[in-house]
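And now, chain A:
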Amino acid sequence: MTPYLLLSAALFSIGTFGVIARRNILIMLMALELMLNGANIALVAFARMHAAANPDGTSTAAIGQVFVLVVMAVAAGEVAVGLAIVISLWRTRRTVDTNDLQMLNG
Partner candidate 1 sequence: MTDPVFLITSLVAVGSAVAAVTRRNPVYAAVWLLICFLSFAVILLQMAAPFLAAIHVLVYTGAILVLFVFVIMLLNLKDDELGEEYGTGVWAAASALSLGLFGLMAWPILADPKLSAPLPELPADFGSVEAVGRVLFVEYGLPFELVSLLIVVAMFGAMVLAKKRLWA
Partner candidate 2 sequence: MSELPLLSLLIWIPALTALVLAAVPGFTEQFVKVGALAASLVVFALSLVLLFSFHAPATGLAFVEDHAWIEFFHVRYALGIDGIALSMIVLTALIQPMAIVASWNAIHDRASGFFIALLVLEAGMMGVFVASDLFLFYTFWEVMLIPMALLIGIWGGPRRVYASIKFVLYTMAGSLLMFIAILYGYWAVKTATGTGSFDIATWAQVLPTHVSPYAQMWLFAAFGLSFAIKVPLFPFHTWLPDAHVEAPTAGSVILAGVLLKMGTYGFLRFAIPFFPAGAVALTPLILALAAIGIVYGSLMSMTQTDIKKLIAYSSVAHLGFVMLGLFSGTLIAAQGAVMQMVNHGISTGALFLLVGVIYERTHTRGTKDFGGLARVMPVYATLFLIVTLSSIGLPGTNGFVGEFLILLGTFQRYPIAAFVGAIGVVLGAVYMLTLYRNVFYGPGRPSQKNLKDVTPVELMVLVPLVVLIFVLGLQPNLMLSLTEAPVAKVVQVLVPGEDLNVTAGALPPSAAPAEEHAAEAPAATEGGEAPATPAAEGAATDGAPPQEVTP
C-alpha cells in the first residue's frame, strides 16, 4: 500500500504548492481539487487494505469508498460556490489576482 499512499502524499503536496504559490484564483481552486483527490486516493488505498469477505459472502464495508463519494459531493459543491465567487469577483473587480483582493486587512 505504501506506493499508493506515497502517491497521495505527493499529490497532496503538489496541491498545497499550487495553493500557496499561485496568485490566480482559478489555478488555486484547481490545486485544491488536486489536494482533495490526493486524499481520496489515500482513502481508497486504506479501503483496499482492509477489504475482507464477511461470512455472509458480502464484502466488508468499503466504507472508504463510500467516504470518497461523500468527498466528491462536497468537492462538487465547493467548486460550484468557488467558481460563482470567482465570477462575481471578476464582474466587480475585473481581476483574478488574489493580491489585489486585500479588503480584509486592518
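Points to keep in mind about this one:
Just so it is clear, a contact is a pair of C-beta atoms (placed from the backbone, for glycine too) under 8 Å apart; a residue touches a chain by one contact, two chains touch by 3 or more; residues count from 1.
Selection rule: all candidates are chains of the complex that A comes from, given by their letters.
Nothing here was measured: the structure is a model prediction, and the numbers come from that model.
Taking any copy into account, the candidate from 1 or 2 that touches chain A in the complex is 1. Only residues 1-7, 9-18, 20-24, 26-27, 29-31, 33-34, 37, 40-41, 44-45, 47-49, 51-54, 57-63, 65-66, 68-70, 72-81, 83-88, 90-91, 94-97, 99-100 of chain A touch candidate 1 when the two sit together in their complex.
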